[in-house]
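One structure coming up, written as structure tokens, with questions to follow.
All protein chains but one are shown in place.
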Amino acid sequence: MKEFNDLASFKPEQIVELLRLAKQLEESPEPRALEGKVLALLFLSPSLRTLASFQAAMTRLGGGSFVISPNMSIHGLETRPGIVMDGVAAEHIREAVPVIASYGDAIGIRAFAERRNLEDDLDDKEYMALRELCDIPLINMESAINHPCQSLADWKTMDDLEIPANGGKFVLTWAFHPRALPLAVPAATVHMAAMRGMDVTVLRPDGFELPDSIMHKARKAAAASGGSVEETSDRASALNGAHVVYAKSWSATRHYGDRPADEDLRRGLENWCVDESWFDTGADDCRFMHCLPVRRGVVVTDRVLDGPRSIVIQEARNRMYAQMAVLHKMLGPTP
Amino acid sequence: MKEFNDLASFKPEQIVELLRLAKQLEESPEPRALEGKVLALLFLSPSLRTLASFQAAMTRLGGGSFVISPNMSIHGLETRPGIVMDGVAAEHIREAVPVIASYGDAIGIRAFAERRNLEDDLDDKEYMALRELCDIPLINMESAINHPCQSLADWKTMDDLEIPANGGKFVLTWAFHPRALPLAVPAATVHMAAMRGMDVTVLRPDGFELPDSIMHKARKAAAASGGSVEETSDRASALNGAHVVYAKSWSATRHYGDRPADEDLRRGLENWCVDESWFDTGADDCRFMHCLPVRRGVVVTDRVLDGPRSIVIQEARNRMYAQMAVLHKMLGPTP
Partner (left out) sequence: MKEFNDLASFKPEQIVELLRLAKQLEESPEPRALEGKVLALLFLSPSLRTLASFQAAMTRLGGGSFVISPNMSIHGLETRPGIVMDGVAAEHIREAVPVIASYGDAIGIRAFAERRNLEDDLDDKEYMALRELCDIPLINMESAINHPCQSLADWKTMDDLEIPANGGKFVLTWAFHPRALPLAVPAATVHMAAMRGMDVTVLRPDGFELPDSIMHKARKAAAASGGSVEETSDRASALNGAHVVYAKSWSATRHYGDRPADEDLRRGLENWCVDESWFDTGADDCRFMHCLPVRRGVVVTDRVLDGPRSIVIQEARNRMYAQMAVLHKMLGPTP
């Protein structure tokens, strides 16, 4: 495996195989599988789960990792192409990335959306530019429009808990948040659930539609898997019979990058906070999912988050096992 | 071993066994004992020795570790229970701690005293709340009222140098410091020396008495070990015949958390700086101990600290071996 940038680059049976390997590594540790191997971790955006779970994953497989973030360089990293660097930044990303990659057997890169231009972010333009600078196996640790490690972990979590795939109803719901957030997790999640064969409903207030390209990609996956994808602002119909309510806030795209306009649009939507009533018409054992970090009392109530429906800690823990499978596949001994 | 939170949770013979293991690991490395094992390190307070010595300890045993501090998360961690998170913090400690723990085989947590409420700090309320969030073996890397890793290292250091246990005189002396400092080290130290069977004297100016609960716990340990514990402001009698002078500053408790009142109280106490004259009536080879960091010329003179009495570097080095024993006991192969 040379890249893990997008679940859509894999066939469903390859994902199933990855998940089987993740489960195997969870149950039967292989503490020497990657001995002497190095994972380079480049964080252009902040992190907690990703930072911890990748380091832990490499240790569990007998290898190691190192972490670089821009503030470790002298005066930060320049990213603009063709610029005369007579300002503050003393190093350009065009050197920094190949150098960092040169020390690793694989590299993980995190670069959140810049949220200046919607088309650029939907095309994952910045991440794709960074990808061009790497000549070793690459892992997407969350880009403008994707978060495949989260999606693989979420898929594993649903498998672990025997949440139905075909026939399972997956509701991805927008939630209130004081700030406009990136599209990466909703885009990855709707596609993942569709690829898993679930009946996916995107529930969101008017004005927070997901962009066409995201919906189209998810529908394509659903067509292949026997799932379905629809979008609605009707909470009652969406939640009826749900096996999973996956909450996530995201920014409106009609005023993309325009913070005041986005804030105007979300005024009055504070009731998009998932509470127990959201589960009244769901399936038995309907689960609550979220990628974390989550704002308590804003996105979800304490009662739901601390109750038995919530599987957010399992999702986070499965980040480690999912990534161990990816790393083992990329760097491990050839079978 | 499921927890290493307090020496008082162990029988003296268990501590002796831990120290025997620490010595053994110092002399006979076991570089594969913990292969594939992960220690999660959560620092809610700053660190140098603890940060370095735990990472080194895991490497020496063939495992690994990762470090998380709040500034790595997006906008820091919320700690208040039941709050609506519509402010700056985007993640609550109630998710962060279980998530971090989910990646480790054991977790170390550092959380200094908040110094708002004396009773809360004496009860180690914040640490105990964090402990509730962990379901894997837990190590106290310094809480409001304890620092068991320092105490275990100090005990080993005295053993290494053959400083008498029963019959040895241990003086814990308050020292001047420009700031009001926590009670964790004095509380842990007076208990440790008493548990080791030493005759312990707490020497401090009037107004800087240690709280009753701390003295009571130490006296209980002394009763079991054949040691003794007393408290005085009489420097001459305290230092007479001492085998160890252990310096540490701490805050007065009568105005706990009231910085101006505390500073008023310490005005004029600048002569509580340990110099060579403090050792005039001590035992031959009376040693100077301090947990570090230490302010030169304030807590202790350069001459004492740089002279042959000082064993502060040995104490710091023994942090690593003491912690290796704890980690080996927690995570190592069952004998």
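A few remarks follow.
Residue numbering begins at 1 within each chain, and the chains themselves are lettered A and B in the order written.
Rule of thumb we're sticking to: a residue touches a chain if its C-beta (ideal position, glycine included) is under 8 Å from a C-beta of that chain, and two chains touch if they have at least 3 such contacts.
Just so it is clear, the structure is predicted and the values come from calculations on it, not from any experiment.
Contact with the chain not shown here comes from a single listed residue; of A:M85, A:A223 or A:A261, that residue is A:M85.
Only one of A:L25, A:I68 or A:C273 touches the absent chain when the whole complex is considered: A:I68. Note on the undisplayed chain: of the listed residues B:K169, B:H191, B:R204 or B:R317, the one touching it is B:R317.
By the touch criterion stated above, the residues of subunit B touching the omitted chain are 29-32, 46-49, 51-53, 55-56, 58-62, 64, 178, 292-298, 302, 305-306, 312-313, 316-317, 320.
The set of subunit A residues touching the chain not shown comprises 35-38, 40, 63-66, 68, 72-74, 78, 82-86, 90-92, 94-96, 98-100, 102-104.
Just so it is clear, only the chains that are shown with their structure count from here on.
For the pair subunit A and subunit B, the distance between C-alpha centroids works out to 40 Å.
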